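One protein chain omitted, others in place.
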Amino acid sequence: MAFLDIEHLEKAFGILRVVKDFNLGIQKGEFVSLLGPSGCGKTTVLRMVAGFETPNSGAIRIDGKDVVNQRPNQRNIGMVFQAYALFPNLTVAQNVGFGLKIKGVGRADQDIRVAEMLRLIGLPDLGNRYPFQLSGGQQQRVALARALAVKPSVLLLDEPLSALDAKIRVSLRTEIREIQQKLGITTIFVTHDQEEALSISDRIVVMNGGIAEQVGAPFEIYNRPNTKFVANFVGTLNTFDAAVLDPAAGRVSLAGTEITLPQPLVSLTGDRIALALRPEALHLGRFEGREVVLPGVITDVHFLGSVIRVRADVAGASVALDTFNRADTPPPPVGAAAEVSFSAADLIVLGG
Amino acid sequence: MQSSTTAAPPVARAARRRLPLHWLGLAPFLIFAVLFLILPTMHIVLGAFRTPEGSFTLENLRGLNTDQIKAAYLISIKISLASALLGCAIGFAVAAAIVLGGLPKFIRGPLLTFSGVASNFAGVPLAFAFLATIGPVGLITVYLKTQMGIDLRLLGFNLLSFWGLTLTYLFFQIPLMILIITPALDGLKKEWREAASMLGASGLQYWRMVALPILFPSLLGTLALLFANAFGAVATAIALTGSSMNIVPILLFAQIRGDVLGNPHLGYALAFGMIVITGIANGIYIWLRARSERWLK
Partner (left out) sequence: MTKLWSWGALLFGLVYFTLPLIGMTEFSLKMRRGEYSFDAYAKVLADPKFQETFSYSVLMALVTIAFGALLVVPTAFWVRLKMPWARPYVEFITLLPLVIPAIVIVFGYIRLYNTSSWLPLTGTAMGTNILLMFGYATLALPYMYRAVDTGLRTIDVATLTEAAQSLGAGWGTILARIILPNVLVAVLSGAFLTFAIVIGEFTMAALLNRPAFGPYMQLLGANRAYEPAALAVIAFGITWACMGLIQLITRFSKHTRAQR
């Protein structure tokens, strides 16, 4: 049994079902992201775990104990909010020590623990500041320290990075992951940013319309999306229209070129199906190991520095492909004819 | 955030400051404020320390030391304090009920509009309304007497008393509190409450350690304002009691009209005392606010 177990969770606001039969088991020390567009129910799931919303049915067990009927302040859960929810009338140290004070920890022990937490977040000297004197990134780190100071059994992060600048967002997410791994704390992270979720999670739950569409490691989610929604929501995708020739052998026809897919298809002969490729799976020109070669025309070139993103019309579709910058090869001119190659093994068959 | 002019380069601002011409734009306001607000007040303050001949004296202030005047100050302070404290408490409860209490949203708008009306419905007509309700022949008084056999007068209730006046003043004190404290309550973020409960705090602990300290400056400021509001209320008191009640504003009113104290300069001292007391109330407010507001921008 998992450390944090969510079973058959249901939640409706009025007639609107926002979470439908949600199941998830999280191991101790695991970092799981709930990823999805706004309104997909991810925040509602998190708030039910926190205790701010009561599920209509289902169970939430932490370490084997059902917490559904416990109040938020009885659950021993830490939480970091989207907006800086630091108490403005308390100093950084008082904020971090708030939970300890509530628990009745002695003054001296409080001070030691607070200092320890401030060191952990890399702000050892800011204990006497007030929240308004801190930057957004510093405030969120203090909020993290405040949540962790009471040694919660589970840490909940509700889009903690979405209010920050792009640069701080990246550095802080690395820091959050480091701290999480150091403490080995079980964590649920809610985000709508797929890059964020991919970069720091052990596992990702992609949610849509109140349903968990797919649960898996970032590598798996990205490379083997189960559903069309997951494939589209996570990463950029080029889609092609293909006709099925032999479903059992996985043979299809893509713009007249016959391709054999690594797996058999469930469709019938003559069906039209959608095939998808990540930009990095497409290669400009012929390349060893990329057995499928299609002709195309370059329509757009974006030089991004280390990466060059090229758009080309291939097989009746406009596709994006990424190549690494090389000082000896200038990017192709717009309008030039080009060959695009890929491996059939990289093709993703988009289901329903 | 306030205005883009504050962002003007410091050099330009320094140059502007040296130009006395800019003061001209402020001149009408300053002249008005000096002539009709500051000078009259100063005149009273200085008059309190002057003999009729114009030399310095403390005799006027000493003249306040009579039983009648001392009693008047005491009852005035008591009524103002009681109506301010009760107004704060009840107004806070009502405002909290509409902002945090989960009442239907449509209540809020009409209630705030009504508060605007009621907080301005002071003075003479307010006194009439209370006389018509719990005065000697008022609606409630008569109803209790004829229908339930309760005689308010026998129970010791009298509109022309400490409680009568306090009850009447509350009619404008409570709505004023609601109007001022509602925006402050709106400023309490939902996340603060949630963060506190995640850290194990009960609702009571959240209020004691987070919400009330955050609201403290607003609460205190309103308290000082309500106190001054009640302390200077002349019209309601006079219309309610005629001149039968011995409170400072009525005493001063009578003194200005007809020198009832038999010493023209005692009026200055009486008025000076009023300024001192509302001044002290606001001084306490400013001092406490400065102490409690280090965390504000």
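Letters A and B mark the chains in the order given here, with residues in each chain numbered from 1 onward.
Just so it is clear, a contact is a pair of C-beta atoms (placed from the backbone, for glycine too) under 8 Å apart; a residue touches a chain by one contact, two chains touch by 3 or more.
Note that the coordinates shown come from a computational prediction; the quantities given were computed from them, not determined experimentally.
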Practice problem: Counting contacts across the entire complex, name the shown chains the missing chain touches. | Solution: B
Quiz prompt | Per the touch definition above, residue among B:85, B:185 or B:239 touching the missing chain | solution = B:239
Practice problem: Among B:49, B:128, B:157 or B:207, single out the residue that touches the unshown chain. | Solution: B:128
Practice problem: State which residues belonging to chain B touch the missing partner chain. | Solution: 2-6, 13, 16-17, 22, 25-26, 28-29, 32-33, 35-44, 47, 90, 93-94, 96-98, 100-103, 107, 111, 113-114, 116-118, 120-134, 138-140, 170-171, 174-175, 225, 228-229, 231-232, 234-235, 238-239, 242, 249, 252-253, 256-257, 267, 271, 274-275, 278-279, 282
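Convention: only the chains that are shown with their structure count from here on.
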Quiz prompt | chain B contact footprint on chain A (complex, rising order) | solution = 50-52, 71-74, 76-79, 81-83, 85-91, 98-99, 101-103, 130-132, 143, 146-147, 150
Exercise. Going by the contact rule at the top, pick out the chain B residues touching chain A in the complex.
Key: 189, 191-192, 194-202, 205, 209-210, 213-214, 294-297
